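Below is one structure. I have some questions about it.
Yeah, one chain of the complex is gone here, protein chain that is, but the others are all in their spots.
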Amino acid sequence: MMAREQDISETYNPWPKIGWATTAGIVVVSAVLGFGLLDRYQQAGPTLSVWSAICRGLGISSDTESTAEPQPTLRTPTRIAWTNATLDQIKAGDAKHGAFVTLVCTACHGEHGISQSALYPTLAGMDAATVYKQLDDFRSGKRSWGAMNAIAQALSLHDSADAAVYFAAQPDSLPALTGDRAPESGRSLRQSDPAKRLIFAGAPERGIPPCSACHGPGGYKLGAPALQGQQANYIEEQLLAFAQGMRQNDVFEQMRIIARQLTSDENAVAAFYAAPVGAPRVVGIPSR
Amino acid sequence: MPIDDTHHVAAGRSEHVVAPIGPDETAQALRNGPIGALVVAAIAVALLFMGWMAFYFFLFLPRGPVG
Amino acid sequence: MADSITNPLGRPVSDGIIPEEEISRTENQWLTVMLSMLGVMMAIIVVTGATQALHPPSNVETIDPTTLHLGGEFAESNLGTAAEPDGSVTVRMIGEQYSFVPQCVQVPVDTPVKFRITSTDVIHGFLLPATNVNTMVVPGFVAEVRTAFSRPGIYESWHVGPGQSRAEGAIPQLESS
Partner (left out) sequence: MKERAVQNSSRLALYHLWIAFGVFLPAVALGAWQMPMRSPLPAPLDDTNAYYTSVTLHGTAMAYAVTTFFAMGFGYAVTATSLGRPVRGIIAAWIGFVICLIGTVMAVVIVLIGRATVLYTFYPPLLASPWYYFGALLLIGGSMIWVVLMIYNMLIWKRDNPGQPVPLAMFAITATAILWAWAASGVIIELLFVLIPQALGITTRIDVGLGRTLFTVTLHAVVYFWLMPAYIAYYTLAPEAAGGRLYSDTAGRLTFIMLLVFSVPVGLHHVFQDPDIGAGFKFLQSFLTFFVALPTLLTVFSICASLEIAGRARGGRGLLGWLWALPWQEPMVLAVALSLVMLGLGGFGGFINMSYAMNQMVHNTTWVTAHFHLIWGGAVVTMYFAIAYEIWPRITGRPLRSKELARWQLWLWFAGMLIVTIPWHITGLMGMPRRVAAFDYSDPFVAPMGPLVIISAIGGLILLVSAILLIAILVRSHFGEGQLQAPLRYAIAVNPPRAIPASLNGFALWNAILLVLMVFAYGYPIGQFLFLKSSVPAYEVTHTATSGAGP
């Protein structure tokens, strides 16, 4: 802090010099320490040359996967990935043609995809991406269930998209998964009903996220089906299939991990979803 | 010393500037320098520094090397 | 403005009582002490950082989060702990809405461990309490943390998905034995 020169009108101004010198010092010292020194030393790795250290410091020589190591046999849960190409293909589906394609479905899944049977899921209103993925999993054998594999193999990718879009567009069906944000007490870990607690708050100590986060109400995950209004028996059977490893087409074992840990009183989630609270509707009776 | 009246206030109009104490009182208050302020500020900063050292060596480093 | 510049006390304010030089000197001394303190702290960071190779996790490595499960390093069958030829281990994990996969991994004590974690969807946070293992898992990037565990035990980690407007807090476990 320079003392002021009091008697000259043009005050002596040392600050440009001080400012630029300090700036230069900071730039040089921080760059030398950061890039030239600290980045040379790697945790459980060799000390790098200065040039490598600079590259490492910039982030242009990342520690990529070594190709040499032996890897276990590749196992994949599905062929579908949510790339833009896949999503565009689904979006391009034609519901009119879908109505024709899905005539074959009505025997089991009910007219317009509203199932009358506890064995078969309701498809009406299900997210198109979900239907599309399941059809491809049946087609590729990633998921097995009776006649579905043969039926799916008979469908082209276009047909799958058409069918998916058709089912998604059916009214009076599974409610669309939307950002339901109306707050409601009891949607937390304080909930005493174990099924409701699991649905809205999950079970953190077991690593189980809330069902509703992906399956609604009030949540959504691409590829996850809406469950409100689904056949209870169907939900229970699928949970069992995931738990026993009969069904393995969930990406990164998400459902298998959860289903394996469910207790018997938590299986009531199926009943909860079959009879959604606050949205009274008669399951099983198709209405036009 | 001649006083240049146009230069000595910190605001553009006098009613917005206040000097609750005059120069003599100021000089009297500062006759030993701001020694009390130095003590208070130094204690505060010393605590900060020692706390930092304690955290670095007794909490952070024992938690294991990470890079 | 000149008309308004009269002394608030009605008499001239002299600035000759406490010389400005004295004030500047006191302040410069204070600043010097403060800069020295900051310098000592920075020196400690640099010296320990160099001798113990401490860095924030900073592996700028990109990856497509949409196709992770179709094959490659982060395919389902490649996740978990893998032994490397040099005796170290690599732990590969996925952070996704709303859990880490796998949920429980085991690593040996006093062995270099390399965590390689990526996200399939949004940003997750991975931290092992009581250790310095802590990284953001940003979709599009592989987060890599290198460490070693000196104490056996079960480390519970948090799954922090910020602001996903859903309940969070799934805890995968990491056992070192």
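When the chains are written out, they are named A, B and C in that same order, and each has its own residue count from 1.
Operating definition for what follows: a contact is a pair of C-beta atoms (placed from the backbone, for glycine too) under 8 Å apart; a residue touches a chain by one contact, two chains touch by 3 or more.
Predicted model only: the values in this text are computed from it and were never measured.
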{"item": "Chains on display which the left-out chain touches in the complete complex", "value": "A, B, C"}
{"item": "Contact residue for the chain not shown (choose from C:89, C:105 or C:143)", "value": "C:143"}
{"item": "On subunit C, residues whose C-beta touches the chain left out of the figure", "value": "1, 4, 8, 13, 15, 17-18, 20, 23-24, 26-27, 30-31, 34-35, 38, 41-42, 45, 48-49, 54-62, 64-66, 121-123, 125, 127-130, 132-144, 156, 158, 160, 162-169, 171"}
{"item": "Residues from subunit B at the interface with the omitted partner, ascending", "value": "4, 6-13, 15-21, 25-26, 28-30, 34-41, 44-45, 47-48, 51-52, 55-56, 59-60, 63, 66-67"}
{"item": "Interface with the unshown chain - residue positions in subunit A", "value": "1-2, 4, 6, 9, 11-16, 19-20, 23, 26-27, 29-31, 33-35, 38-39, 54, 56-60, 82, 84, 86-87, 90-91, 93, 125, 127-129, 132, 161, 164-165, 168-169, 176-181, 183-190, 200-201, 203-205, 210, 218, 220, 222, 226"}
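Note that in this section only the chains that are shown with their structure count from here on.
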{"item": "Distance from the mean Cα position of subunit B to that of subunit A, given in whole angstrom", "value": "53"}
{"item": "Averaged-CA centre spacing for the pair subunit C and subunit B, given as whole angstrom", "value": "32"}
{"item": "Per-residue multi-chain contacts in subunit C, two or more chains", "value": "53-55, 146-148"}
{"item": "In subunit B, residues with contacts to at least two other chains", "value": "65-67"}
{"item": "Interface residues, subunit A side, partner subunit C - complex", "value": "1-4, 33, 37-45, 58-60, 62-66, 68-69, 71-79, 81-83, 181, 188-189, 200-202, 204-205, 207-210, 212-214, 219, 221, 251-254, 257"}
{"item": "List of subunit A residues in touch with subunit B within their complex", "value": "41-43"}
{"item": "For the subunit C and subunit A complex, residues of the former touching the latter", "value": "19-21, 23-24, 27-28, 46, 49-51, 53-55, 58-61, 66-67, 69-71, 73, 75-79, 82, 84-85, 88, 94, 96-103, 112, 114, 116, 120, 142, 144, 146-148, 159, 164-172"}
